[in-house]
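Every protein chain except one is present and positioned as in the full complex.
Our next item is chain A:
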């Protein structure tokens, strides 16, 4: 499982004086469960886009397990993301018209010429694990909580080393959110993946080993965070 190593990452948007993201140094060990918090506009989404390779870091080094994704081309980054990153998003981005099972398998189907049979079995297993009883059910007929659980299964089906969730519980009610939060932690733990969750959800934050707090693009000590995670949340993390 890859660890994350960020050096001198600066992201600027044209027209803005301050950089949207300015992280001189950040190291996350492989298999860590990390919450990313901060107010709206603090750079959470930019951070997620950068570390998942959705956007290319304009300056600095962002390396997962020694692979500097900033040096990969767009196609290579797509391929890297397809194999290493499982994504869960606030708006599930499930595709209507397809069944739960087809949704779980869709990214793999599109990325690979031929779908390995074991993936299908794995998808079935994961759906059962997240509590979807009928894998053949059309996705638009599921409840929002069920949809997010299908999205969790989709993020995990290719056994990625990194799971990134962007506000996975924000559009769910408390009960469904709790179920998804629990599943994320449990499943990431089961496969030993590094879990990075951008969230406001205290319940979700509480289950994480570490909290990164962003303020105006910089990592700051999360003084106002729940006491449980305070000791390990000091950031920027000191260089090893």
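FYI, a contact is a pair of C-beta atoms (placed from the backbone, for glycine too) under 8 Å apart; a residue touches a chain by one contact, two chains touch by 3 or more; residues count from 1.
What we mean here is this: contacts and distances are computed from a predicted model.
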Listed names "Glutamine--fructose-6-phosphate aminotransferase [isomerizing]", "Alpha/beta hydrolase", "Aspartyl/glutamyl-tRNA(Asn/Gln) amidotransferase subunit C" or "ABC transport system permease protein", matching UniProt entry of the absent chain: "ABC transport system permease protein"
Which of A:52, A:148, A:169 or A:194 contacts the chain that the document leaves out: A:52
Sole residue of A:25, A:122, A:166 or A:201 that reaches the chain not shown, by the stated touch rule: A:166
Selected from A:10, A:63 or A:82 as touching the chain missing from the view: A:82
Listed residues A:30, A:106, A:191 or A:206, member touching the removed chain: A:106
Footprint left on chain A by the chain that the document does not show: 45, 48-49, 52, 54-55, 74-75, 78-79, 81-83, 85, 87, 89-91, 93, 95-98, 102, 106-111, 154, 158, 166
